[in-house]
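Quick one: this structure, given as structure tokens, is what I'll be asking you about.
As you look at this complex, bear in mind that one protein chain is not there, while each of the others sits in place.
Right after this comes subunit A.
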Amino acid sequence: MLKDLGTPARGLVRAAGVPREVRRRRTVLVLIILACFTLIVLDARRSAGSPVEPLRTGAAAVFGPLESTASSARQPVDNLRDRFAELDRLQAENEKLKTDNDQLRQQLNTTDYTRNRAAELDRLLRLAPKFTMTPARVIGMGSAQSFSHTVTIDAGTADGVRVDQTVLNGSGLVGRVVRTTQGTSTVLLIGDRNSTVGGRLNSTMALGFVSGRGEVGGTLDYKLVDLKARPRAGDRIVTWGSSGNAPYVPGVPIGVVTSVTATAGALGSTAIIKPYVDPTRIDTVGVVTGPPARAPRGQLKPTTTAGKAG
């Protein structure tokens, strides 16, 4: 095209090396960048159904079974990792046993207090009704360099999983379902910076909010609603549940307070929480798919208001 413009252009073209090739590959690059920006703009507005959604559904339909197959072949990988992690785990276990020992000794000194707490906790746990669970296996994980703390599980709408359902495992709260397809679902872990969970301090029943810190270990920030209440290291935190039990059902253990710092420039304090669930080692999880026998919130309220008034 430049040739048609006359002789001066010819020198320019020659200087640029192989003109047609260069021009073509630049066109390709520009087209691709434009395509990317179009995609980003189209998908950025999450509230009004994104046009990328069919693409996600299709991708999940194709890659869900693939990921499922690939993750069933990861036993040898697991073994390898476990061998490397063995020393770390022994050290961690030693540490844990020591702290447990300290805690037991401390509990021995405060038996009455603990008994009361235990009774209260028991009541709380008894209030948490039994839910119907759908078991699922983790078949894909987000990586740290993409800053996403999400996992894929191999249960989808066909198994009764819906968006905004609670996901938990034997140790505690894992996260909530944010996206579903026929056979897979995406779970946002509580350690993600986009995640906030209502958490109740077991010792004082005080309410607060647990939000992810985006760290690999899945540590969480805990801010209390009541500014005067101060959490202490070792306090346990459970979910207080959302209305209609979505996205979080009540009474699921979240984690334990490891340290407390006064919030800089604001009232109240922030506690760092170590979650019960190790986000790097999630395998089998349960999705709360069934309704509870009864709503527990009405019965929790008198206890909290009484505690706050007194």
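Everything below uses one rule, namely that contacts are C-beta pairs under 8 Å (C-beta built on N, C-alpha and C of every residue); 3 or more make two chains touch, one makes a residue touch a chain; residues count from 1.
Keep this in mind: contacts and distances are computed from a predicted model.
The complex includes a chain that is not drawn, and of the options "ABC transporter permease", "ATP-binding cassette domain-containing protein", "Hydrogenase large subunit" or "Rod shape-determining protein MreD" the UniProt name matching it is "Rod shape-determining protein MreD". When the omitted chain is restored, the residue from A:L90, A:V216 or A:A262 that touches it is A:V216. Considering the whole complex, the residue from A:A92, A:A144, A:A158 or A:A262 that touches the absent chain is A:A144. Interface note for the absent chain: among A:T157, A:S171, A:N194 or A:S242, the touching residue is A:N194. One chain of the complex is left out; on subunit A, the residues touching it are 24-25, 28-29, 32-33, 35-40, 42-44, 50, 52, 55-56, 58-60, 63-64, 66-68, 70-71, 73-74, 77-78, 80-81, 139-152, 178-179, 181, 184-188, 192-194, 214-216, 280.
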